[in-house]
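Every protein chain except one is present and positioned as in the full complex.
For reference, chains read A, B and C in written order, and residue numbers begin at 1 within each chain.
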Amino acid sequence: MNTMTILMTIVSTTLIYASPLIFTSLGGTFSERGGIVNVGLEGIMVIGAFASTVFSISFNETFGAATPWLALIVGGICGLLFSIVHAVATVNLRANHIISGTVLNMLAPAAAVFLTKVIYDGKGQTPIIQQNMSTTDIPLLSKIPVIGDIFFSNTLVIGWIGILLAFASWWVLYKTRFGLRLRSVGENPEAADTLGISVYKMRYSAVLISGMLGGIGGAIMSQAITLNYNVSTIAGQGFMALAAMIFGKWNPIGAMFAALFFGFAQSLSIVGAYIPIISGWNDVVFKVAPYLITIVVLAFFIGKSTAPKADGETFIKSK
Amino acid sequence: MSKNWKSRLSIPLISILAGFVLGAIIMLCLGYDPIMTYEALFTGAWGDPNSIGETLRQATPLILTGLGFSVATSAGFFNIGGAGQYLVGWLSSIWFVLSFPSLPGVVLITGAIAAGAIAGGIWSGIAGVLRAYLKTNEVITTIMLNYIALYLSNWIVKSFLANGDADYSKSIPQSASLRSPFLMELTNNSTFHYGLFIAIVIAIIMAFVMKKTTVGYEIRSIGLNSDASKYAGMSTKKVIILAMTLSGLLAGIGGAVDGIGNYQNILVLASTPSVGFDGLAVALLAYGNPIGIVFASLLFASLKIGGLNIPVVSNTPSEIVDIVIALIIFFVGASYLFEYISKKMKTNKSKGGKA
Amino acid sequence: MQSNFDQASCAIELKHMTKAFGDFKANNDINLKIKKGQIHALLGENGAGKSTMMNVLSGLYQPTSGDVFVNGEKVAMTSSKDANNLGIGMVHQHFMLVDDFTVIENIVLGAEPTKAAGILNLKQARQKIMDLSEKYHLEIDPDAKVRDISVGMQQRVEILKLLYRDANILIFDEPTAVLTPSEITELMAIMKEMVQEGKSIILITHKLDEIKEVADECTVIRRGQIIGSVLVKNSSEQQLADMMVGREVSFKTDKTKSKPGEAVLKIENLSVKDSQKVERVKNLSFNVRAGEVLGIAGVDGNGQSELVQAISGLEKSSSGSITLDNQNITNLKVRKVTEAGLGHIPEDRQRFGLILPMTVSENIALQSYYCKPDSAHGVLKYNYMNEHARHLIEQFDIRTSSEKSETGALSGGNQQKVIIAREVERNPKLLIAANPTRGLDVGAIEYIHKRLVDQRDKGNGVLLVSFSLDEILNVSDRILVMHNGENMGIVEASRTSEQELGLMMAGTPLDKIKKSKRKVADK
Partner (left out) sequence: TNRSASNNSESQNKGNSLAVALLTDLNGVDDKSFNQSAWEGLTKWGKEHNLTKGLGGYDYVQSHQDSDYPVNINKLIKNNYNLIYAIGYKLDKAVTDGAKQNPNTKFAIIDTVVPDLDNVTSLTFKDNESAYLAGMSAALNSKTKKIGFIGGVKGEVINRFEAGYVAGAKAAVPDIQVDVKYVGAFDKADVAKSIATAMYNNGNDAIYQAAGSAGLGVFSSAKDARKSGKEVYVVGCDRDQTEEGQYDGGNLTLTSSIKALNTVVEEVSNETLAGNFPGKQHKVFGLKENGVDISKGQLSTDIWNKVEQTKQDIIDGKITVPEKP
């Protein structure tokens, strides 16, 4: 591979791996900024992947090329609906957040496969979708010499949307009234309560946003990568997104860069096999490298990250 | 005290009931027969000696990974690395036995379990050390270590332990196995093995350690209030590492016991073993109580093994079992729901009485 | 309007207000009138129900029965928003601030000015806040994070929160418990100014001198019921205290003259840096002798906490030495220091002193669980621990249903007693008590002071760190004043005055004061 191809490949493969993680980790960030620990991201992604696939298969003839985009929205909405379980459990029913999140993770794959069997005549995975979300050139930007070729040609547009969304999320969290209030219930719900902010409402919003974004993250997996839903469509990405959120110190932009970093590490291990000097190394080195690099970078360069102060705490309003 | 016990038991029992009822409603809505399904589930788990043996065997590693998760939780850590710790435990036990196949059985078995314990302990100990000295978040490190364990293990199995090109290691000699002709006869040739007794003994030891020893006291203190623990002269670094290591050590024993008891070899795996995550669920179901974990594991194993019978004798998708498990855990977590309902019923009653 | 003059002159009136938690009535049939333009003090023991009553007034709690009138009109508040709209605001006993937010963000939270589409407009807020800050002399740093500012400034932020919302009925729940003497003086002045403007204030405090200084009227409440209201100018501090406790209270701790022996604690040229590497204790030297109480006075944040942490081993010192009972304990681990004979009543009892979800008996064993007789060979002896705890519960009069109850279920005063029992009972050579009575009522304070003096009388050293000059003067034999990490001088408690200590706390070394005194005398 020449340098240009290597760079292009690094960018595109980084985005393949990172795109679902970006959305989902942003979702996690909203949830935890609002004080609800969300280890159920994996389950939410499953629902998003499943629902978007069913939608795509059912309506691809109606909506044509718009199908994958609509499917993402459907995935997001279903993720949101599914996350209500988590909101009810943690906000109203005072459940331990980790228990509730684990319930999502156990429930979602079981329910998705169960429903697949119900809908598709006993089959354990769906058919292949016909309208997939494929790579394209980004208008204008792809015309920039060199940079356009590396970054914006044949690229997974949704990944770039995710990157922009991270900045938008930061802006929402830190520059708007909604964001200020959302963060206040994650830091000190009692204080927010004394100021007339409805802690329950804010925490619901936090969880539902995470459901929406996690659902979209899952939908990206099925719409752009596996092109169907099966039990292994979502195989640990939710936990990687959780890791990205923590790695990014509960900051949307940080989470996005962490997700990109994970993608980059994977990408290096793939592209590394094309770089002459190291291509002879044992394959296991390349397999282990992304995870080892993550630990090393986190331990020695990123250091401690502190969760929002009231993250995981149940707030009980006394009356 | 007695009231306390009652309420502690009643929540899981009500939750189990509620989980099954809701599962039945779901089946009815989708046109499946819940009674037949549950009958299949029950007979599949407890209907004959063979099934009972399999259920008990399935519970064995769950007890240990569940205990492992709960120890870390007591110290305030979220160890989702159970899968990786179990896997390195499994690998090491088999590796040990295959390296010294001619040693006497007792030595092999003890050595295998010790190897599993050490490997699992080191594996999560890494996360503990990083946490203690560099404040590295253990959630990330344990997730990453799971994957590293998977790839390393697959590579080691293929490169060092397999017979030729096979995708699994050689089998361990009979002398190193935890299975016995007696148990096989008793359970009609199931894979039940002595590991269950090891697991139960360890659960009892852990109950004792956590409640009655100074080490358990330190782990609980740090988990509940690390500042006060420092004030009391405890070394938080030491306890963090200790708790994480102990946690992985238990999961590692789980892997070892499953390795020399159940599998008798080690395979190239397609993904991280689910027993690690299931241990997490079991521990949550039991509120981290070691003896509770034994019972939660039995419940979990019954559902898993019984669940295999569902597609054999009915058309209900076996995923219903996982849905029921999830619902039970949901109700355990959201037990305030029952409190709320009973409060509501009481006030309604008293209102009704007044009117 | 049918309301008569009397009602209209009331900012707030409670009629037969009862607030119950389950079966327990925290407020029982309360009738109370708060007049407009006055400072109305509320006095009562810990747990009497003061905070509960105020939470009802600020809309956080809804009364179980009875009515609330604001400015003569009956109101039903369901959230603090409603109270806010009625002009009622409250500074809570435990600050209600978001540590991670800036001062401005904290002030505007819940009443944020926005541009279109919910975008924050902090510029607009800043102007209003700075105006208020100037008007009421409430100095703040608007862009600092709350976690980085002093407790005093946090208090000012809380007050600005109310002013920002245009509150004219202000409730202060124990605002001075955490303030230094000079900050208290400032706050009193601000309160007076507010009343002058026609605002009404309810002030909860355990400090009778404050009531005497600023309040017009004082209501005493005991066990959820009103004992009576008096005009402050007609009653003495002693009368108020007796009324509150229901028996005679002694303010002055009985103590004989100290008979100091050898030094149990020797601090030589000690310097300590905090976690940000700022030097907080600077070249400090002093001794605490056996059989005496050495008080350390000073405004919060002048290195007292770091000094205590360095002695107890929680923080490393950068230079100098610490000797306890003739043993060099400089930079030893906490446990070694404890074993060398240190007892420590920490500043923040819930954060450092106790593990709230654990039982009382487990907390009592916190310093000794690892050795005999609490444990042997790594196994805890619960029988012994429980019996020991029962013994201490009786001896120290800790109010708890059992030694096996959760410590978090105990009241604040009783939690403090658990710590004191644990630390005193080991009979340490040196007992450090850091603000041991903060937030506690006079009855509890009396008890704790007695224990400290007992400890001294047994021939041990006591190092008392307190922001309360009363406490320092009352309990100590000698007093060291710290300012900016340095020793301003040591004086005999019996031969100093609040004025002298005040000067030293403000940074004037003792020898300078003496010189200027001499000068005055010479003239």
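Simple rule for what comes next: a contact is a pair of C-beta atoms (placed from the backbone, for glycine too) under 8 Å apart; a residue touches a chain by one contact, two chains touch by 3 or more.
Note that the structure is a prediction, hence the values are computed from the model and not measured.
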Omitted chain's touching partners, listed by label: A, B
Listed residues A:Lys123, A:Lys143 or A:Lys201, member touching the removed chain: A:Lys123
Touch with the omitted chain, as defined above, among A:Ser198, A:Asn228 or A:Thr314: A:Asn228
Which of B:Ile26, B:Leu103, B:Ile200 or B:Val313 contacts the chain that the document leaves out: B:Val313
Chain not shown: contacting residue from B:Thr65, B:Asn79 or B:Asn154: B:Asn154
Where the unshown chain meets chain B, residue by residue: 30-33, 36-37, 44, 48, 50-51, 54, 57-58, 150-151, 154, 158, 165-168, 171, 189-191, 258, 262-265, 267-271, 273-275, 304-305, 308-309, 311-316, 318
Residues from chain A at the interface with the omitted partner, ascending: 1, 5, 8-9, 12-13, 16-17, 20, 123-125, 127-128, 130, 132, 134-137, 153-154, 221, 224-228, 230, 232-233, 235, 237, 266-267, 270-271, 273-274, 283, 287
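Here is the rule we use: only the chains that are shown with their structure count from here on.
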Chain A and chain C, separation of their C-alpha mean positions in angstrom: 46
Chain A-chain B separation of Cα centroids, rounded to whole Å: 28
Touching two or more other chains - residues of chain B: none
Two or more partner chains touched - positions in chain C: none
Chain A-facing residues of chain B, complex: 30, 78, 80, 130, 134-137, 139-141, 143-145, 147-148, 151-152, 155, 271-272, 277, 280-281, 284, 315, 317, 319-323, 325-327, 329-330, 332-337, 340
Footprint of chain B on chain C - complex, ascending: 312-314, 333-338, 344, 346, 351-358, 362, 366-367, 369-370, 375, 378-380, 382
Touch list for chain A against partner chain B, complex: 39, 85, 88-89, 93-96, 98-100, 102-103, 105-107, 109-111, 113-114, 117-118, 122, 232, 235-236, 239-240, 242-243, 246-247, 282-284, 287-288, 291-292, 294-295, 298-300, 303-305
